[in-house]
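Every protein chain of the complex appears in place save one, which is left out.
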Amino acid sequence: MEPEIELQRHGVFTTTVEQLYNWGRKNSLWPLQFGLACCAIEMIAASMARFDIARFGAEVFRPSPRQADLMIVAGTVTKKMAPQVVRLYNQMPEPKYVIAMGACAISGGPFKEGYNVLKGIDRYLPVDVFIPGCPPRPEALLHGLMLLQKKIAAQPLTGPGRPRYLDQNGPSEFPCPSYGAHDLEPLCNHALWQPPSVREELHS
Amino acid sequence: MHSDSWSFLALFALAAVGFALAPLIIAWVWARAYSPRKPGAIKNATYECGLASEGTGWIQFQSDIYLYGIVFLVFDVETIFLMPVAAAFQGLSFGACAAMSVFMLLLVEGLVWLWLKGALGSRTKYCYGTGN
Partner (left out) sequence: MIALEELKSRIAAAVSGAQVEIIPNPSLANQPSILLDGPHARAVARFLRDEPDLAFDYASNVTGVDWPERVIKEKIKVKKETGGVVSETEETIERKTPACLEVVYHLYSMALRHGPLVVRLRTGDRQNDVALPSLTPVWRSCEFQEREVFDLFGVIFQGHHDLRRLLMWEGFKDHPMRKDYVAPDDYEYEPTPHDQTLERARRHYPQEAAQS
C-alpha cells in the first residue's frame, strides 16, 4: 500500500484490479429487506433522512433475495421462521454477506429462554458482522456496515484467503433446519457453529 | 477519395462493433476466472418468500388482464392518428373530415362496447390464480 500512497501524494492514482473490484462491490451493497422485530425499526431509521444509509450505497432495500447481496438479520429469529431465513439466504446469489443486528440475532438476546426463540442466527448461517445492542442505534448499524466494507475491501481474489464464493470447494448453500417434534432438527449447523468453550469458573 | 471514405466507414463500423463487444468479452473472461458456478437445490428453487416452493412459478393468469394492455394500445394508436388531423385541422376538406369522423366513431363504438362489457370498471375481486 505504501508506494501507492506515495504516488497518491504526488497526484498519481494507481490501483489494482482487485482493489477496483472490491471498491465497486463494497460501495454498492444492496440489503435484503429483512426486518423481523424491533431492530427493524432502527434499520428503517438508518435508511431515513437523518442517518441515511443511502450515502453508503445501501439505499435500495430489495424485496427479493435474487437482487440483494447483503442480508441484515434485524430482530428475533423464531424457530418457526428459522428455515425460511436460511432458505432466503440460500436464494441470494453470491457474493453475499450477513449482518446479525441486535442481541436477538446474535445469540437469542433477552428472549433466549423462550420456547420459540432461536439462539442466534449464526447457528445456521455464516455471519460476517455482529452488531450488539438492543436495539443498536442507527449509527451502530452504519458502523457495522463500514466494518463490513473494510472486510470486503480486504478480500483477495485468489489464494487461500479468498472468500467462499470464489472457492469451488466451498459449500454452495447451507442446509435448512426442519421442524421436529420438540425443536428444530438439526439444532445447529455443526460445520458453522460450535458451543462456546468451557469456562473454569463454573466449577470453582 | 472513394476508397478513403469507404475505409473510414469500415473503420468506424469496426470501432462501433468493438465498443459493444469489448465489455462483453471482458465480462465473459472475468466470469470464467472469478465467478465459479456453484448451483444448489435450494438456491435454484422458486422464490416464495422463504417457504419451500412446490412446482414452478408459472401459473395461469386471469385472461382479461391483457385487455388493459390492448385497450391502451388501441387508443394510443388512435391518438397518434389524430395528431396530424389536429395539426392540419384548419385546411381540411369536407371529405377528409368525414373520413376522420367515421374513424373516430368506430373507435368510440369500441369504447362503448368495452364499457358495457365491464372491462373499464373497478374490480372488487381481483386475485391471481386459476379462475376466481
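So that you can tell them apart, the chains are marked A and B in the order they are listed, and the count of residues begins at 1 in each.
Here, contacts are C-beta pairs under 8 Å (C-beta built on N, C-alpha and C of every residue); 3 or more make two chains touch, one makes a residue touch a chain.
This structure is a prediction, so every number in the text was calculated from the model and none was measured.
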Revision key, fill the gap. Within the entire complex, the undisplayed chain is in contact with A
Review point. So which bits of chain A touch the chain we can't see?
Key: 78-80, 107-108, 112-113, 115-116, 119-120, 179-183, 187, 195-196, 198-200, 202-203
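Heads up, the rule we're going with is that only the chains that are shown with their structure count from here on.
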Review point. Between chain A and chain B, what's the gap in Å when you average each chain's C-alpha atoms?
Key: 38
Review point. Any idea which chain B residues touch chain A in the complex?
Key: 34, 36, 38-43, 45, 47, 49-52
**Study point:** In the complex with chain B, residue positions of chain A that touch it
**Key:** 64-66, 81, 83-85, 87-88, 90-91, 93-94, 157, 165-168, 170, 172-173, 176
